[in-house]
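All protein chains of the complex are present and in place, except for one that has been dropped.
Letters A and B mark the chains in the order given here, with residues in each chain numbered from 1 onward.
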Amino acid sequence: MMIRYAAAAVLAAALVLAAARLHGHESYGRAASFTLLAGAAFGFAIQRSRFCFTAAFRDLYLLRDRRMALGTLAALASGSVGYLVVLGAQLPDPSRYLPPTAHIAPSGLHLVLGGAAFGTGMVLAGGCISGSLYRLGEGSLVAPVTLGAAAAGYGLAFWTWDWFYLKMIAEGPVVWLPRSLGYAGAAAAQLAALALLAGLVLWKCPGLPPRPGAPVGPRAALRRALVDGWPSWMGGLAVGAIATFVFLRTSPLGVTSELSRVSHEIGKALGIVPVELQGLGKLPGCRPAATGAAFTPNAIFVLALVGGSAVAALLAGEFKVRVGRPRTFAMAAAGGLLLGFGAMISLGCTVGTMLSGIMAFSLSGWLFAAGLAGGAWAGTKLMRKLA
Amino acid sequence: MALSLILAALAQDALVSTDWVFQNLQNPKVRVVEVSVDPGVYEKGHVQGAVGWKWHSELCNPVNRDIVSPEAFEKLCQSAGISNDSTVVLYGDLNNWFACWAYWMFTMYGHKDVKLMNGGRKKWELEKRPMDLNVPSHPAGKFKVTSTNLALRARLWDVLKVVEKKEPGVLVDVRSPDEHTGKVFAPPGIQELSIRAGCVPGARNIPWSKTVNEDGTFKSVEELKKLYAEAGVDGTAPVIAYCRIGERSSHTWFVLKMLLGFDVRNYDGSWTEYGNAVGVPIENKTGTIWTGK
Partner (left out) sequence: MIEAPVVDIRGEPCGMPILRVEDFLLKESGGRPFAVLGDHEQTMDQLRLLAARHGWSCEVARDGADWRAEFRPA
């Protein structure tokens, strides 16, 4: 036990030191330092609450287990409120301008299709991109297979990108709720929709049977925070808060830019993907984008996420090298391909497109979520057949 | 006719609209600087990518009463990412008063490509344009002061030479009429006071506020020419503009120099120097006496 506490301390210290180094570094600076700390906090929070968008849909279908669905709704609601506060300061007049950095993307069928592919893939693989990243921090050996297959999925998507761009994205209407409803109207409508969904979930899905003999007191609370798992609503609030802070200080939360960039670079080097991707530079979302420095901001965020998750896992005694059965790896690979494909044509995943889109009151987020719901349902049906 | 066209072109050169700034936010050559003096204004939100400068400590010498030295100004520009070939865009609160001071500094210290955002912060806010909450970090600029044109600056002795008719010139007092006539020492609540009230003898009173519209933008060149001509300032004699601490006179200096093309110097010492100087002639139309209360 002492070894894992020591390992957690060393890793946490390494993250803090890295943030300090970045802060003063010529090519990085304050924003990069903040991004690292935010990534570590995000990884810590989602590991502690086992925050998994896959579970949000799949467990509803499989078991009527509502916990992660409620956690996701809590994240969306708290993040919407946080975004509202920031947007109100940044953009006094939503009727004429769009927030320059938020993920308010053109609406179109590509989001539903991408969401469906992503939703099916995430259920087959057992986790989405952010879920696979935090599981990597916990010691999963299946997660790297999922992520590698996702990179390959991106490669496939690059071939189809121009078609999707011209047919659905380039002319897609940008639907931003505050533009037509004002901030108050958009907030009321969106929070009402989220409350409605939460009500539906609470009504249709019974809660977990209570765990007998849970202890109380400050020591127990500390134990619960660091060792036991967080309740999903707590994870949801943490996610919403972190999403707001990251949006305020840098750019919206996302975990796939670096993955897509690496995939594109590898593909270009091997000569197996198109070099130019039409229209990409102007679209909001998790675009593959290089900076001059060795680590892009998203690379820093994602690596810190894995680190933060590892710290959390070590403290809770949940770090363990986990190997799956052959079928598990096969499903991770197949699912990963779908994840990468869906994330590319939607320019983001459950975090970058659903979370950051809905929190920013963009219809694009809701369309992707609708695709996810359908794809996850199909994936669950498929999983039953394969079990 | 030709002169108006030239003047209009001059004006176009020095002024940019809020819309132009909005369209050029991603332009890599543009460096936007906000010079706002009310506390917290810049921090609460500013034009995207704008650096915030503090007039009191960064554009003035905080120890000796003087404008900031060329070396300090260079450092300030470099850390704001400004190079000699950057297009600098200035704006600020309080009708661009302090942004105009910065414009005057840039002109004196040899930067050739400086623009003032017409209407300043006031117009940007009236148009409800987007605000950024983050302080940008630009890579260091390479601005160097290649020449100093202190002929644009008037000192106390320059003002006295005009008063004593040793040199040609006309003084423009841009303060409110109550300050000009000596009725008040300064607007209420102001801490920078003078021991005597009134104005420099012979100074014409053309308050700065007459040069702007409701939204903070400058009036047209024709209207401005007429405004000053009616007060006897038509460009034939060199002008020295002053106010209380030199910020409003910078605004008028900008109008007279950059929009009307007059030969004009900014007296940055202004009334807080002149009204506190021993032995200088003063015109006090209302006879207000300083009693120390």
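Simple rule for what comes next: a residue touches a chain if its C-beta (ideal position, glycine included) is under 8 Å from a C-beta of that chain, and two chains touch if they have at least 3 such contacts.
The model shown is predicted, which means the values in this text are computed figures rather than measured ones.
Engineer: As a test of the contact rule: which chains in view would the missing one touch?
Structural biologist: Even though it is not drawn, that chain still touches A.
Engineer: Based on the whole complex, identify which of A:39, A:79, A:108 or A:126 touches the chain you can't see.
Structural biologist: A:126
Engineer: Considering the whole complex, which of A:275, A:294 or A:387 touches the chain not shown?
Structural biologist: Looking across A:275, A:294 or A:387, the contact with the absent chain belongs to A:387.
Engineer: Of the residues in subunit A, which ones touch the absent chain?
Structural biologist: Within subunit A, the residues that touch the unshown chain are 50, 52, 54-55, 58-59, 62-65, 123, 125-127, 135, 140, 142, 206, 208-209, 211, 228-229, 317-318, 320, 322-325, 328, 331-332, 380, 383-384, 387.
Here is the rule we go by: only the chains that are shown with their structure count from here on.
Engineer: Counting in whole Å, what is the centre-to-centre distance of subunit A and subunit B, each centre being its mean C-alpha position?
Structural biologist: Centres of subunit A and subunit B (C-alpha means) sit 50 Å apart.
Engineer: In the complex formed with subunit B, which residues of subunit A make contact?
Structural biologist: The touching residues are 29-31, 86, 89-93, 96-97, 99-100, 248-249.
Engineer: Please give the residue numbers of subunit B that touch subunit A in the complex, ascending.
Structural biologist: 44-45, 48, 125, 127-134, 137
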